[in-house]
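Only a single protein chain was left out; the remaining protein chains are all shown in position.
Letters A, B and C mark the chains as written, and numbering starts fresh at 1 in each.
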C-alpha cells in the first residue's frame, strides 16, 4: 500500500493533522482485518494438508510393484535377504498400521526412510530444495517479469502486430514438449555454440569459490531456467494480456484519463495493478505444476534438485520417498498459495472486507 | 458572455469492422461560462460519444471527419496529446454514470483525488493530500478525514458519486461534463447530487454540460437544451421554450414519455419503433421511420438544422421548412 | 461498459464465425487441427507402409521420395508411424479434455446451483485438487496403475478439471437468478432440466475455451510421461515416438523432427483455437 509520511510542511496544517489521525485509525483497522485474514487462510490450509496426506497414502498403497526391489538393486539375491529387508522396513505390517504410523510421523516431519537412498526422507528432500528453488525462483522471477511486460505491451493494443508477434512467440515455446525443447537448446547453445555448460549446477572440474562460484552457478543456470520459465512465461503473458484488455476498457481507466493522466501512468498505475491480481493467483496455482515439472527440466539438465530426486524415486518405486516428496511439494504449494493470497490482499484490500 | 466550449459542425465516425458508425454528425454546441446546458437523447444517440469527443477519450478506431471543438482557445480536434492532458481534469472535469465502476477499486479515494491535483498543479504529496481533503469537504462529505483513506467499495453510491465529483472539480475546471450522473443512484440521492452540482456551479463558476435522458433534471437545472437523435442535434432551444413549445416531433415524443413516470426508461419505450442503427442510418430524415408526422420529403432528403424564427429554437425537421 | 460502442454494435452483431475467424491465427489453428485430424484418419490409409513393420526401408534413411520423413533405427517408416501417433495423441488430448470438462461441468453446476453447504464442500474439494501438484500426481497414477493409454487419459483427465469447474460455478451462480431461469423454475421444470437445459448452455463458453486449451495440455503431459518412461509402449503416440527417437536424435535428426513438430503444431493449433473461441465467448474482446 502506498502510504505517505505525513510531515506537515505546507498546506493547511490543521487539515493535515486531522488527516494524519484519520490515516492512523484506518491503518489500525486494516491491520486487524489483515491479521484476521491471514489467520483464516492458514486455518483453511489444514484440512487440505490432511486430505493430501490421505490421498498420497491411498494412492501409493494401491499401486502394484513391490518396493523391496528398489532396495535390492540390480543383482540377484536370496529370498532370505528379501525377507530381511522387508522386515527391516516394516513392509510386512498391515496397511492401516502403516498408515497410522505414517500420520504420526508426518506430524513430526519424520517422513520415513528412503529405500533407494538409505537416508531419512525429510533430510533427503530438504537438501535438494535449495537447488530447485534457485532454479525455479530464477525462472519464476524472470518469466513473470517478462510475461507481465509482454502482456502489458500486447494487451494495450490487442490484435496489433506487437500483440500477434508476442502471442506467437510465447505460444511457440509453450507448445513444445519441455524435454525436447531442452535437448534442442542444449544442442544449439551448449554444443554447436559452446556458450553454456550442458549439465550440472556448477563446474566441478575447476572448483571455484566466492564470486567465481556464483558466476559458475549463474552460467549453469541460464539454459535450464530459460527452458523452465518458458511455460510459465506464456501463462503469465496470456493472463496479463487478457486482463489488460479487460481492465483497459473499464470505466475507472476512463476516469484516470479524464483526470489528465498520461498513457504510461494509466497503464502502470491504474491498469496493471488491477490486471495483475488474477495473474498473481495464477502464479500461486501453478507453483505446484511448476515444481512437479522440475522432474523434466532437472533430468534433462542434470540439475541436482527435487525433480531429479523425484525421477529416481519414481524409477525405484521408493514409496516413503514418493510419499514424502508429495507431502513436501504439496506443503510448498499450500504455502505458495497462502502467500499469493496475502500478496493479493496487499494489492486488493477489498478481499479483507468479505 | 464568453463560451467555455464551442463545438462547430463536428463529425466523428467509428470505423468498426462492420462498417462506419456515424456516431456524431455535423454537431454544433456551445456552453457559456457558468452556464448549465443539457444534452438530451436516447441511449445510443451519440450524446456520450459527444462528451468523449470533447475529452478526446474515444476508442482508437474513432475518427474525426470534420469540425472543431474549441476550449480555451484551443481546437481539441487537433491539439497534441500533451495539451489534452492539461485540458482533461484541468480545464474540463468529467463525471460519469456508475460511480463504482468509475473509481479505481484498488486505491484509496484520497489518493485518487490527490492524483488529479498533482497532475495539474505540480503540488507535492502533502499539499495534494490536503487539497484532496479540501475537495472532499467541498462536495459535502462528512467525516472527510476518514473517507480519504477509504476504498471505493467501503462507500455508498452517493458518496462515490461525490468522490467522482471531487476528482472532477479538484482543479477547479471551467467546465464540468456530467454524463448521466444520477442514473445509477436512488431518487433521493439523485436530488442531492444534482443540488451539489448546481451549488458547485455557483461556487466555482464552473459551467456544466449535463448529459441525460431525464427531462425532469433538465427543467430544474439547465438553461438551454440540445436534443440529439441518431448522432445529430435535432433541436436546440432554451429550456422554457422546449418544454412549452417542443417543435421537433422527436422532442415532442420525448416530452410525452417523460410525462408518464411509470414509463420512464432510458429506452423511451413509448416511442414506437427501434432507435436507428448508426451503422446504416435511414436515408433522409433519420427520425422518419418512427415519426408520426412523416410526409413526402422525409424519407429522401435530410432536413437542415434551421432556426425556427428569430430568437427561437433551431430545429432539424422538414415540417419547419414547410412552415417557412 | 458505458462507452456506447457496445450499443452501436448490439444492433447488428457480427456472426460468431466471423468473430472467430477475424483472428487470423485462430483460423490457421483450426486449419492445422483439421489437417492433423485428417492425417490421423487418412494417414494410415494413404501411407503405403505398415507403421509397426520394421525394415520397410533402410535403417535410419534420411527423408526421400519413398520415405518422405525418413525411417527410424529399425527401418520403420516415420511418416506412417507419426500418422498413427497423431491419432493416439489427439485421442489422449480430446478424451482427457472431454473427461475433465465433464467433471468440471458436473461439479461446477451442482456447486453453483445449490450453493450453501454443497457449494462449500465441493469448492473445498476443488481447491484441494487445484493445490495438488497435478503433473506429479499424474506421474504417480500412471506409474502405479500401469502405463496404458487409458490410465494416461484418466490420470490427465481426472486432474485438469478444477479451473473449469470454478469458471462454470461462477457462471451458473450469476445465471441462476436470471429471469428466464426463474420462470422455468416456476413453470415446474426439474432441477436437472433447469441446470442442463436452461443454465448450462449459457455457461458453456468458457468451458469450451478451457477444454480446447486442455487438449494441448494433455498432449504435452502425455509426452512428458513418455519421457519419464511412462508412455504406453503399445500405442505409438507422438510423445512416445519423440522420446524413443531421442536416442538417435544426433544421428538421424528427422526421427525426432516429425513427431516433435507435430506435437508442436497440434498444441499450438489447440491454443490458437482456444484464443479464438475466447474472443467469441468473451464479449469484451468482441467490442471492437
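What we mean here is this: a residue touches a chain if its C-beta (ideal position, glycine included) is under 8 Å from a C-beta of that chain, and two chains touch if they have at least 3 such contacts.
Keep this in mind: contacts and distances are computed from a predicted model.
Colleague: Using the UniProt record as the reference, specify the protein name of the hidden chain from among "Nitrate reductase", "Sarcosine oxidase subunit beta", "Peptide/nickel transport system substrate-binding protein" or "NADH-quinone oxidoreductase subunit N".
Modeller: "Peptide/nickel transport system substrate-binding protein"
Colleague: For the chain that is not shown, enumerate the shown chains it touches in the whole assembly.
Modeller: Output: missing chain touches A, C.
Colleague: Determine which one of A:197, A:260 or A:320 touches the chain that has been left out.
Modeller: Once the missing chain is taken into account, the touching residue is A:197.
Colleague: For the chain left out of this view, which of C:249, C:263 or C:277 touches it?
Modeller: That would be C:249, which touches the missing chain.
Colleague: May I ask you to list the residues on chain A that touch the chain which is not drawn?
Modeller: 64-67, 69-82, 115-118, 124, 127-128, 131, 179, 183, 186-187, 190-191, 194, 197-201, 204-205, 299-302, 304-305, 308-309, 311-312, 314-317
Colleague: Footprint of the hidden chain on chain C, which residues?
Modeller: 52-55, 59, 73-75, 143, 146-147, 229-230, 233-234, 244, 246-251
Simple rule for what comes next: only the chains that are shown with their structure count from here on.
Colleague: Most remote chain relative to chain A, going by C-alpha centroids?
Modeller: Of all chains, B has its centre farthest from that of chain A.
Colleague: What's the distance between the Cα centroids of chain A and chain B, rounded to whole Å?
Modeller: The mean C-alpha positions of chain A and chain B differ by 50 Å.
Colleague: Hey, how far is the Cα centre of chain A from the one of chain C, in Å?
Modeller: So the centroids are 24 Å from each other.
Colleague: At least two other chains touched by the same residue of chain A: list those residues.
Modeller: Residues 250-251, 254 of chain A each touch two or more of the other chains.
Colleague: By the touch rule stated above, which residues of chain C touch at least two different other chains?
Modeller: 2-3, 288
Colleague: Which of the residues in chain C end up touching chain A in this complex?
Modeller: 1-3, 23, 25, 124, 127-128, 130-137, 139-141, 143-146, 163, 216, 220, 223-224, 227-229, 239, 242-243, 246, 249-250, 256, 260, 263-265, 267-268, 271-272, 275, 278, 282, 284-285, 287-288
Colleague: For a test of understanding, state which residues of chain A touch chain B in their complex under the given definition.
Modeller: 2, 4, 6-12, 15-16, 18-19, 21-23, 25-27, 157, 250-252, 254-263, 270, 273-274, 347-350, 353
Colleague: Which of the residues in chain A end up touching chain C in this complex?
Modeller: 47-48, 51-52, 55, 59-60, 62-65, 158-159, 164, 167-168, 171-172, 174-180, 183, 187, 242, 245-246, 249-251, 254, 285, 288-289, 291-293, 295-296, 299, 310-311, 314-315, 317, 322, 325-326, 329-330, 333-334, 337
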